[in-house]
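First the structure, then my questions, so here it is.
Here the complex is missing a single protein chain, while all its other protein chains stay put.
== subunit A ==
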Amino acid sequence: MVENRPWANFFAHLMLIGGVALVVFPVYIAIVASTQAPGDLLRGSLPMLPGSHGWENYKAMWSTGLSRAGAPPAGHMLWNSFVMAMAITIGKLSISLLSAFAIVYFRFRFRMFFFWLIFITLMLPVEVRIIPTYQVVADLSMLNSFAGLSIPLIASATATFLFRQFFMTVPEEMLEAARVDGAGPLKFFKDILMPLSITNIAALFVIMFIYGWNQYLWPLLITTDPDYYTIVMGIQRMTSEENPQWHLIMAAVVLAALPPVLVILFMQRLFVKGLTETEK
């Protein structure tokens, strides 16, 4: 700050508090709504303070869910989301590490061809090829399975490029020393490259986990069996009902938002690193 202006500081704080309030407001309302008794929300004016029915609402949502709306218990859907997010994250990280290793540390025919092939995936998000991708997954009979939920999403140009970038900065001497000591490519990868990449892996892990957890269109397309519903798409089924049970839906919304928000809050530094580096 250049000059000291107490009033300007005061207004700056005021504005930031307003900004934070704006950002928090929808979630605060959701928390308030999730603690009300069934009838309280329909009286026309929403209470502004949390009610006393939180425990029973969350318990009902967690263990029974809204089966009338065709949605399984939230506990089950959270588990599905977790499995899917972890499968996508670990899958993306492992195949990207391997392909970046191949591209940086080997010279072979069609290297550039493979590099561009991976690059093209950046330009083909699921949203632009909905029907044919669905057909492929249906032909491979991967509908309603965790394999179908995760495998088609684990190709990752972003992660491959990031690891390639990072491997290029690893000093040449590392490889020379390793080869003098007689280490083969896989040993070099496992014992030298992996430990060096650990911060990058962790930063990408945070970003990819959030990406995986928040998938919506893809689970919507390929799951018709409620056993495989994920929480983010399951909530839509509850709201499209005739008389939505808002106090329970908002409990599900809070449960669905909690895991990725906690990941960001507890791993903020890794999150910022991952976010700024994947977008370069």
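Here, a residue touches a chain if its C-beta (ideal position, glycine included) is under 8 Å from a C-beta of that chain, and two chains touch if they have at least 3 such contacts; residues count from 1.
Criterion: contacts and distances are computed from a predicted model.
Asks: For the complex's missing chain, which UniProt name, "Hydrogenase expression/formation protein HypC", "CoA-binding protein", "sn-glycerol-3-phosphate transport system permease protein UgpA" or "NADH-quinone oxidoreductase subunit J"?
Replies: Answer from the record: the omitted chain is "sn-glycerol-3-phosphate transport system permease protein UgpA".
Asks: Determine which one of A:62, A:82 or A:114 touches the chain that has been left out.
Replies: Of the listed residues, the one touching the omitted chain is A:114.
Asks: At which residues does subunit A meet the chain that is not included here?
Replies: 1-3, 8-9, 12-13, 15-16, 19-20, 22-27, 29-30, 33, 41-42, 44-46, 94-96, 98-99, 101-108, 111-112, 114-115, 117-118, 120-125, 127-137, 140, 151-152, 154-156, 160, 168, 172, 175-176, 179, 184-185, 188, 210, 213-214, 216-217, 220-221, 232-233, 235-236, 239, 246, 249-250, 253, 256-257, 260-261, 263-265, 268, 271-272, 275-276, 279-280
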